[in-house]
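One protein chain omitted, others in place.
Here is chain A:
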Amino acid sequence: MSFLDLLYFIVPATIAYAAPLIFTAIGGVFSERSGVVNIGLEGLMVMGAFIGILFNLLYADTFGSWTPWIALLVAMVVSAVFSILHAVASISFRADQVVSGVAINMLGIAIALFSVKMIFGKGQTDLIQQKIARFDIPILQDIPIIGPMFFKSVYGSSILAISVALVAWFVIYKTPFGLRLRSVGEHPMAADTMGINVTRTRYVAVIISGALAGIGGAVYAITTTNDFGHATINGQGFMALAALIFGKWHPIGAMGAALFFGFAQALAISASKIPYIQDVPTVYLHILPYVLTILALAGFIGRANAPKAIGQPYIKGRR
């Protein structure tokens, strides 16, 4: 395989693997920027993946080729509603946000598997028939080298993911809402004094994170696994969490990190075909994203500054 062939193979795979991570990590950026830790991303993704597959199986006949897209929307709504649990616990009930997140993770997988058993009578669903179609982007695909790499047989969901990252950057850094979001995460007291409704802002942020994680989970299930079982989302949510920390709580940074993790996954899957890499035991490629995250946290890649008020419930009137 020539180097160029290799790139034609690995770049699209990288983007395909990165898309779910991008959605989810951006969701995490919203939540954590408002000061609410969201370890529950994994559970929210599980819920999204389950709903995405379930809707796809139930309504494929009704909606035809539109099914996967409507499935994404439904998954988004259901995960957003599910994330309200985390919001209520960690914002209103002052629960430990990490514990609440752990509960969300367990609850997500438990509810999804319970429902699968109930509906299908077995541990996993059937395979879906309506998948997200790959398509070639006209004109751009004819650009030499770059065309086949980035614009041939791409998933619509990947383009959507990258747009979401750009929109998130604009929202967080260029709009009044973004300013409020960041101030609530840095210094809720000061924000409250300035008339910003801390509780409402945090609720909105957590719900956005649920919505995006729901899309992320559904995209992963619909493009990669095509069914839902107990191992469908195995650590994707935690990887998204890692991407957001790796990306220093910045939407574009998170996207970059997600792309990198996508690359690591694509590499691990296709390692056997690549010269040199095929001699590296796959276990090193599997643990690469996690080890890198630990190194990044340890400051070898530059200190990341988490939002200052992260993890603390805001209690009005207490200094």
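Just so we're on the same page, a contact is a pair of C-beta atoms (placed from the backbone, for glycine too) under 8 Å apart; a residue touches a chain by one contact, two chains touch by 3 or more; residues count from 1.
The criterion applied here is as follows: contacts and distances are computed from a predicted model.
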Item checked: Name under which UniProt lists the unshown chain, selected from "LutB/LldF family L-lactate oxidation iron-sulfur protein", "Branched-chain amino acid ABC transporter permease", "Electron transfer flavoprotein beta subunit/FixA family protein" or "EfeO-type cupredoxin-like domain-containing protein" -> "Branched-chain amino acid ABC transporter permease"
Notebook entry, point to check: Just one of A:V77, A:M189 or A:L297 touches the chain that is missing; which is it?
Noted result: A:L297
Checklist line | Hidden-chain contact residue, picked from the options A:L241, A:A258, A:A271 or A:A309 | finding: A:L241
Checklist line | Of A:L7, A:V102, A:I162 or A:I252, the residue in touch with the unshown chain | finding: A:V102
Margin query: List every residue of chain A that touches the chain not included in the displayed model.
Written below: 39, 85, 88-89, 92-96, 98-100, 102-103, 105-107, 109-111, 113-114, 117-118, 230-231, 234-235, 238, 241-242, 245, 281-283, 286-287, 290-291, 293-294, 297-299
